[in-house]
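The other protein chains are all here in position, but one chain of the complex has been omitted.
Chain lettering (A, B and C) follows the sequence in which the chains are written, and residue indices restart at 1 in each chain.
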Amino acid sequence: MPRLRTVIFNYVSPHGWNKEGLSPVNHLLLLAVAVAVVSQILETEQALYREHATFFTWLEFGVGALFTLDYLTRIWVAAEMPQYQGWWGRLRYALTPVALCDLLASLPFLLYFIFEWVGINDLAVLRLFQAFKLIRAANLGRFSEAARALQHAIRIRGFELLLSLILAILMALLTATCLYWVEGDVQPKAFGSIPRALWWSIETLTTVGYGDVIPVTPLGRLLAGIFAFLGIGIIALPTGILASAFSDALHAKRSTQSTDKNVNSSSS
Amino acid sequence: MPRLRTVIFNYVSPHGWNKEGLSPVNHLLLLAVAVAVVSQILETEQALYREHATFFTWLEFGVGALFTLDYLTRIWVAAEMPQYQGWWGRLRYALTPVALCDLLASLPFLLYFIFEWVGINDLAVLRLFQAFKLIRAANLGRFSEAARALQHAIRIRGFELLLSLILAILMALLTATCLYWVEGDVQPKAFGSIPRALWWSIETLTTVGYGDVIPVTPLGRLLAGIFAFLGIGIIALPTGILASAFSDALHAKRSTQSTDKNVNSSSS
Amino acid sequence: MPRLRTVIFNYVSPHGWNKEGLSPVNHLLLLAVAVAVVSQILETEQALYREHATFFTWLEFGVGALFTLDYLTRIWVAAEMPQYQGWWGRLRYALTPVALCDLLASLPFLLYFIFEWVGINDLAVLRLFQAFKLIRAANLGRFSEAARALQHAIRIRGFELLLSLILAILMALLTATCLYWVEGDVQPKAFGSIPRALWWSIETLTTVGYGDVIPVTPLGRLLAGIFAFLGIGIIALPTGILASAFSDALHAKRSTQSTDKNVNSSSS
Partner (left out) sequence: MPRLRTVIFNYVSPHGWNKEGLSPVNHLLLLAVAVAVVSQILETEQALYREHATFFTWLEFGVGALFTLDYLTRIWVAAEMPQYQGWWGRLRYALTPVALCDLLASLPFLLYFIFEWVGINDLAVLRLFQAFKLIRAANLGRFSEAARALQHAIRIRGFELLLSLILAILMALLTATCLYWVEGDVQPKAFGSIPRALWWSIETLTTVGYGDVIPVTPLGRLLAGIFAFLGIGIIALPTGILASAFSDALHAKRSTQSTDKNVNSSSS
């Protein structure tokens, strides 16, 4: 029995797998998560759902069964890790955030018959709970490490990010206030208050420009032109800093990982 | 009495506070400024204001009282600083730009009864005057130093910024002139003069693209396509240079500050 | 005869031409490809095609003849290369991807009379087949080497690209889901399902902002504003990484090439 458990552990746990990348079992799980996400999205389209209701129900059911099986297997093989041995160890493992995500994602399936009995057989419940499997999936790959590297990079640039964010918000407020003064009387629906004018400000300074709200007075257009010209760079600052922090973090991650790999390969 | 004044000074003045960051009192003040800004913005929405008129009035009153208290306290504890000792010193402190901002922000509250008597109990007055507290708030944190660093960075890149700005303006004028020639007769309202065509130019070259003004002739569309393609980079130049100057200034600031901190910690 | 073949080979093949850049013959071929592309594009405009039908037909015919001549010549002079000597060598050359592209581009012309006889004298066939000449043209210049350098740069940044792509997709899904919840009931046509809301998400986060789909509820606008503000940087990440990989690859290519040139010039 332990022999089989060890083999399964090596295939299921990211700590057990000693080759590069994910094990085939975890690749399959990622695929199942992707399938679940896509099917959850498509189900919201009523026309599509009604036509293929049976297909979607069985898909949901299958994915739910897979998630539950995955959860139970992980609980079972957790005992392979020295810190989670025995029943108490398994219980401690079941209380880790990752295992709780697994549990929550499996909950709708586990409680299916109770749900049926209570009358909540709405798929929306599945939808919300299966989203936890996304967090789990993120934890499987190197994504959680990347997230940690990103957090670190953001913390280092915290002051810049805060300052540029404040500047961007002030810029948006300033432009909104100006256009509220200039256009407020002419277009009360669009610029009749600063919160309304803010919708125009954000739309313009992010260059989205839907075109539902446009200044019409010559002064309003002049100000809008100048603001569009000058404000775009300021609004783009926080996202630019964030993007560059993200990029730096991934670079650092990559170089660390390649060093790790070299160390591993030289030590083995 | 001086003992209490010293304690209050340490909590109120950024020069008095010897731990990192702002003192709790100044954090509270920043919060009050933020609350004032948000309430000022929301008040402009008539429907919201009418419904919660009492709440907004009391909020304004409270914030006004707080600002006034803050002003008077700062005047009082200014004597803790060697250069502002005595009544003459306090007067000299009261004439510093920062103290004048404090005064202006407190003015509507101080003159409330006179205002009432004259008949200007319009909140718009408060709104304009409380904006000065925003400048004061900026001076509390490290924002003023960041602003100085930014000014420095802009001065260094002055020539680049000027040149790219001129180029961007010429690009906007050129595209506006071309479309005025091509589309002017077909769409006199949108392209009937260069200033009108400029609205299209800025809208397009900043990629805002509201869609209220669109070339319709084949030649106009061809030119618009080429200009959109080539012009975007040129229009983005000044804001790009500004953004990069800002980023550099903050980087420089950060490294200086961390050096300062090291020096401080090693000297203490 | 071999003398003439050698001369033609030197002018036709990129390996035969020992000066910098392309030979005049290949410059002409590139021009013919450009002409073919432009005429193919213009032909789709019915009004223009009907008016100049004869012109377009002769142009197509001429370009087709040129492509066929080019193909036959290249097969003939392939024997100049040591690895493609003799009839078997030519056959082997004819089976290289580049030669097959040449063949496919020439096919409609070669089979013209059969086509006529069968009744498929539709120009759409020409259009599809002549596109293969574009791939051939790309192979003539240094473009194929640039493509290889780009592929290399992308492979190096693979993990970053994948991660940022996943993040961008999750961002799009998250914003779409939120607006589906908030606006779904109010605007069922635009936000009635997540796939529909995704159209808004992509339109907004890429800052295209057509303006056909706009949130109308206050909460929807608030969320849209925040998402537009924060999401743009994240959506721009993969394209930013791709662009920087492309730029790096071209830089590397350039420096390698200038080194090659130096080596060549020093060795000669």
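General observations
The definition used in the following text is that a contact is a pair of C-beta atoms (placed from the backbone, for glycine too) under 8 Å apart; a residue touches a chain by one contact, two chains touch by 3 or more.
Quick caveat, the model's predicted, so the values are computed rather than measured.
Of the options B:56, B:71, B:132 or B:180, the residue whose C-beta touches the omitted chain is B:180.
Taking the complete complex into account, C:212 is the one of C:51, C:185 or C:212 that touches the chain left out. Mapped onto chain C, the interface with the missing chain covers residues 37, 40-42, 44-46, 48, 142-143, 146, 168, 198-199, 202-203, 206-212, 235-236, 238-240, 242-243, 246-247, 250-251, 254.
Chain A residues in contact with the hidden partner, per the touch definition given at the top, are 207-211. Listed here are the chain B residues that touch the chain not shown: 159-160, 163-164, 166, 170, 173, 180, 192-196, 198, 204, 207-211, 214, 221, 225, 228-230, 232-234, 236-237, 240-241.
Just so it is clear, only the chains that are shown with their structure count from here on.
In this view the innermost chain, defined by its CA centroid being closest to the centroid of all protein CA atoms, is A. Among the other chains, the CA centroid farthest from that of chain C is the one of B. Work out the mean CA point of chain B and of chain C, and you get 47 Å between them.
Separation between the centroids of chain A and chain C, computed from CA atoms only, is 33 Å. The multi-chain contact residues of chain C, meaning those touching 2 or more other chains, are 207-211.
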